[in-house]
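All protein chains but one are shown in place.
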Amino acid sequence: MAEQEPRVGVFVCHCGINIGGVVNIPQVVKYVKTLPNVAYAEDNIYTCSAEGIDKIKAAIKEHSLNRVVVASCTPRTHEPLFRGACVDAGVNPYLFELANIREHCSWVHMREPEKATEKAKDIVRMAVARASFLKPQEESEVPVDPTALIIGGGISGITSSLCLANQGFKVYLVEKEPELGGMLRKIYRLYPTDEDASKVLEASIRAVRNHKNINILTSTNIKSVDGYIGNFEITALKDNGESKFKVGTVIVATGAVEFKPVGMYGYDKYDRVLTQVDLEKVLQSGKSDVDKFFKPQRVAMIQCVGAREEKPPRAYCSRICCMVAVKNAMLLKEWYPESEVYIIYQDMQTYGKDYEEHHRKARVADIKFINYTKENPPQVVPLPDNRLRVTVYHALLGEKRELDCDLVVLSTPLVQHESARELSKMLKVPLGQDEFFLEAHVKLRPVDFATDGIYVCGTAHGPKDIGESLSQAYAVSSRAASPMANRKVRTEAITAVVDRDRCVGCRMCERLCPFGAHRIEEGKSTVIDALCKGCGVCAAACLRRAITMRHFTDDQIMAEVKTAFLTKAPTQPEAPTNVGGKIGE
Amino acid sequence: MPEFEPKIVGFLCNWCGYAGADLAGTSRLSYPTNIRIIRVMCSGRVEPAFILNAFENGADGVLVAGCHPGDCHYRSGNQHAEKRIEKTKRLLDLLGIGSDRLRLEWISAAEGEKFASVIKDFTEKLRGKGPNPLGRELEATPVLHNGTESIYDILKRTKALYCQECGKCSSSCPITRLDPLYSPRLAVEKALMGLQDAVLTDKGLWSCLTCYLCRQRCPLDIEYDELIRTCRAKASAKGISGNCAHEGVLFSLSRLMANPETRQNRLGWIPQEAEIAKTGDVLYFAGCLPYFNVVFDDIGVKNIEIAQSMLKILNVAGIKPVLMENERCCGHDLSFAGDLESFEKLAKMNIAEIKKSGVSTVVTTCPECYRTLKVDYAELFGAKLEVLHASEFLSNLIGDGKIKFNGKLAKKVSYQDPCRLGRHMGVYDAPRKVITSIPGVELVEMTRNREGALCCGVSAWMGCGRHSKQMQIERLAEAQATTADLLVTACPKCQIHFNCALCEKLPVKKEEVAIEICDLSVLVARALNLTQTPNMVERIKNE
Amino acid sequence: MTEQFEPRILGFLCNWCSYAGADLAGVSRISYPTNIRIIRTMCSGRVDPLHVLEAFRQGVDGVLVTGCHPGDCHYITGNYACEKRVNFLKDVLAQVGIDPRRLRLEWVSASEGGKFAKVVKEMIEEVRKLGPSPLRKERQEETVAT
Partner (left out) sequence: MNEKPSVLIIGGGIAGIQASLDLAGRGFQVYVLEETPTIGGRMAQLDKTFPTMDCSICILAPKMMECYRHPNIKLLTYSELKEVKGSVGNFQVKILKKPRYIDETKCTGCGVCAEHCPIEVPNEFDMNLGMRKAIYMPMPQAVPRLMTVDKENCIDCKLCTKICRAGAVDFTQQPQEVELNVGAIIIATGFDQYDPSEIVEYGYQKHRNVLTALEFERWVCASGPVGGHLLRPADGGIPKKIAFIQCVGSRSRKFGTPFCSSVCCMYATKEALIIREHAPDVKVYIFYTELRAFGKGFQEFVNRARDEYGVKYIRSRPGEIREEPTKSLSIWYDDTLTREIKSLSDVDLVVLCPALVPRPSNKKLAEIMGLELDDCGFFKVVHPLFAPVDTSVHGVYVCGYCQSPKDIPDSVAQASAAAARAAEALAMVKMQSLGGN
């Protein structure tokens, strides 16, 4: 665009007495008028009032201003309001600057009016200097393909497929196994509702199969993922046959697997030592078959086997095992009322309402709970009659108990698939210490990745029960739907720009950027505006000074640096800083 | 029918009485065969409990023979014997067995003759009197599962299955704090692990005060007191029992009262001037005060004053209460000591009597009677009785202006919440209302009061020991620290136990603990100038 | 020095935590000396060594860089990058004969208005002790010269 001389309009606000009561506003205005590039200056009681806004608009027209500085309060709350005024008067919003002389001046220097006034002058001068270097910015847009790829055909994947498909989005549901259903296929009954897992599963599988918007790819693996939000190119692999398709968003619902406690409590030595999932399989075969196998007299379930360990990856609590144990214990008790069922635990993780209630029911059903500590885990040794002797120190009772059991069940944690690491590289999204997928923000972005357009749900994100997995499955459906419903994403105006002549493709920026916004193409860095969040870490890091940050350019910041402390008002505008060479070069 | 042959149990001292009996033998002096002889080294060894036991087990008479005054091989044993026999005679009269069925004789080693004649004479007298009315047991059909309930069912019924093993009970229990070997939590957990024997043989089973503090605080409201009561029944069914205080005299008395044949003379305490009625609306259930009065007079507790004060107050309020000629022990202590069978008998007979009297309200001065009549009788035998504790009844009377205090009682007073009245029954305000309504009286609370009050250290006459004493001293010190002149309690047993502690050798300075203990109704009677009790504090000081 | 030397402190504040913290100091009327001037950057990770050095070249007596607490960064890791740079800068400053204590990095969250004020006070006092920046005189002459 044609560079026109900056004509800065300055509006100094009294904010009632909040500023005016401390800072000598007229003096500031008088001073401001002496500054270079200032074409107009005035003061208002409340610049943010409807009246104040109108005066700004009027002044822009009247004095053909192309930069606006308001000296009042913090930009964090008021910038949008004043930018609005500029836009209405035909000035690009990024040509507006706020000088914060309230929060950072009048309110904190109430007892020193003179000094505060001096400081206010400096603050406004800095703003004016910066304003002179401001450039108009546009928030560009990237088109989004209203199609989602869902990796993993477990109950989470199935649920979010349905939710998205029902909203009219196309869905590719990719499952590496020949059958949909994932972990739920391995489970007999569900807690706390005591339903038959297979029945529930059938229903939802039928629903996805019959949905016109859902394209199911079983026995299929993802080979590669290229592109970025709105424009991913997927290559899928089905028995050596490749298929390629485009999607706008990617949802990771790959689930988790049960940890196999090899070498623990004789798991791989004695056939009467099972994991909970093994037990589920046994139970699935029905009571009559189990009777043929044996009628348990005494059963011991050991919690936290291979979980809550000293060191990662399995330092975590697997969240669901306690309820699984309670559920299966009660089932066994129901089938074999005469049997004794023990749950040997560290802390019963029966949180919330239903689970606590179930825990209580289990105790009433005479399931026996024995507390052990990490320092003093139970021992399992075989007996001649192929039963097993479980020796455990009941920490709360302070005595050793010996239980001769004909079945020992180990509650082991859910762990990440081996294949996950590969997928995380493919998608450029991180895994945590626990090897589960790591979300953008533990608190407020539980199902997003830092990289836009990619989401995670269910046990791929960490152990959780069905209800929690489905909450997340629906959650990702909402998160992914936004860009797809809009058919586009707005990109930040404040983004990095790479000067390809200076860039040597050292990949420093690519390494630093947590959002994957820098991609190296033909040995040079390119910024994907759709992904850049505008923090400027790369710009500050670039040794060739090839990266500039829009709206926070070196010129703009330097202008502030130089004008922060001046004993007398400068007569010339600040010259652009030469940022050609690197320090020490 | 054949002539009645009385059964006589003879306790003979080794040096005189027994030797005398031998001499009778060597001199071939014949006497009736009715006596069975038990040798003791000294007549001083013979306890009231032995004698009561003999009668419980069907003896028609008991003979105690010792050395002549001054001749005692152990100097003064026979003097103690005399005192005890005296006491026991009074109890026998109350029970309606009759003091003449008990005989104390001085028989020296030289008095074979005398021995023989005493036997003859006693046998004849007893033959004349006829058999001990309480001799024969009557069969009752018990509704209470006396030890038949399974541990699991007990745990279920008392909600102990909900236990979260959180330890709130054990960190509250006053006994556990003194004796970590006992802990409500561990008791429950053993039971949960199905360790039946461990539970029933555990000494701790008998240390519990059933003071309800653990239950009060238990987040799951586990009925620990009930759990203990049932387990004790189960244990005693297995022949296990704890050690009972006072050699079980009080249990014997209760068991004897459980006999339908019993015809007591328990109303002797009623003052001449007092007015009582045969029928009416209000029944005053005095409980075992007349017996306590005998058993504990040696520690200077005049328990009967409680009853007398109450009666006078009622009269002042224009009420002529009904008193039951043959009122029986409510059974509270037996039930908490594991003898549910006798408890059931007592309960049924009391219920019948009360129903018969046709009263609309029953008033008790004892919180244990109160709980038992109001809760247990209702829950276990479906007897819906309108029962009020004295504190409630009095505060109503005061509220209705039926009792007016003229004149002040300038006393600083602290109040001991009895476990049964407070935590068991939730009565905290009534007694306080009564106290504060007395002109001049200032109520100062101890740090642990109401729900958190500390028990007096013994309940159901079980296992009074070191820890009980410690608790009593601790509590008395707490009371003394309030600078109160009086420690008022609404339970005769608190009064007994605190006084008992004060009578023994104190581990601390007297002035730190020596506070006068006074029952609520006695306090009210005093405020109405109806009575005057000797001041405990004085008594101790000049000991 | 006869009259009290008033240090000039330049502050780089990240938009999300520290700038908000400074705002809170204002809202809560927690006063601190006027010696500081504030430059807002989106992230402490934007602060370029060059900016800091330029500030010293301009004759400021101290530079304060503040960002979100570790783990709080709005841009996930910007503050870590910043921390590295500040450490590197301290070495550089030492080499060019500027006391590294004139450069200070602090984590100030949006709820720590009090802390912000405290940090500013401390910094001013510390720099006051250190006396004027050695580059200050030259700079003033420069300005006079132009």
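For clarity, chains are labelled A, B and C in written order, and residue numbers in each chain start from 1.
We take it that a contact is a pair of C-beta atoms (placed from the backbone, for glycine too) under 8 Å apart; a residue touches a chain by one contact, two chains touch by 3 or more.
Here the structure is a predicted model, which is why all the values come from computation and not from measurement.
Trainee: What shown chains come into contact with the chain that's not displayed?
Mentor: Over the full assembly, the chain not pictured touches A, B, C.
Trainee: Determine which one of C:38, C:89, C:110 or C:135 touches the chain that has been left out.
Mentor: C:110
Trainee: From the list B:58, B:260, B:280 or B:452, pick the residue that touches the absent chain.
Mentor: Spelled out, the listed residue whose C-beta touches the missing chain is B:452.
Trainee: With the full complex in mind, choose from A:39, A:365, A:396 or A:497 the residue touching the hidden chain.
Mentor: A:396
Trainee: From the list A:479, A:545 or A:562, which touches the chain that is not on show?
Mentor: A:479
Trainee: With the missing chain put back, one of A:38, A:59, A:466 or A:546 would touch it. Which one?
Mentor: Considering the complete complex, A:466 is the one touching the chain left out.
Trainee: Contacts of subunit A with the missing chain: which residues?
Mentor: 14-18, 45-46, 48-50, 76-77, 80, 163, 166-168, 190, 192-193, 200, 204, 308, 310, 312, 315-317, 319, 347-357, 360, 373, 395-396, 398, 432-434, 436, 441-447, 461-462, 465-468, 470-479, 481-482, 485-486
Trainee: Considering the entire assembly, which residues of subunit B contact the chain that has been omitted?
Mentor: With respect to the unshown chain, the touching residues of subunit B are 159, 162, 164-173, 176-177, 180, 183, 185-186, 217-221, 447, 450-452.
Trainee: When the complex is taken as a whole, what residues of subunit C touch the one chain not shown?
Mentor: 16-17, 20, 24, 27-28, 68-69, 71-72, 74, 109-115
We take it that only the chains that are shown with their structure count from here on.
Trainee: Take the average of all CA coordinates in subunit B, do the same for subunit C, and state the distance between these two points in whole angstrom.
Mentor: Result: the chain centres lie 82 Å from each other.
Trainee: Would you kindly tell me how far, in whole Å, the mean C-alpha position of subunit C lies from that of subunit A?
Mentor: 31
Trainee: Show the residues in subunit B shared as contacts by 2 or more other chains, in ascending order.
Mentor: Residues of subunit B touching two or more partner chains: there are none.
Trainee: Where does subunit A touch two or more other chains at once, residue-wise?
Mentor: If we look for residues of subunit A contacting two or more partner chains, we find none.
Trainee: State the interface residues of subunit B toward subunit A in the complex, per the touch definition above.
Mentor: Residues of subunit B touching subunit A: 152, 156, 161-163, 165, 185-186, 189-190, 192-194.
Trainee: In the complex of these two chains, what residues of subunit A are touching subunit B?
Mentor: Residue positions touching the partner: 340, 360, 363-364, 366, 368-371, 394, 396-398, 401.
Trainee: Across the complex, what residues on subunit C touch subunit A?
Mentor: By the definition above, subunit C touches subunit A via 8, 10, 15, 19-20, 22-27, 29-34, 37-43, 45-51, 53-55, 58-60, 74-78, 81, 85, 92, 117, 140, 143.
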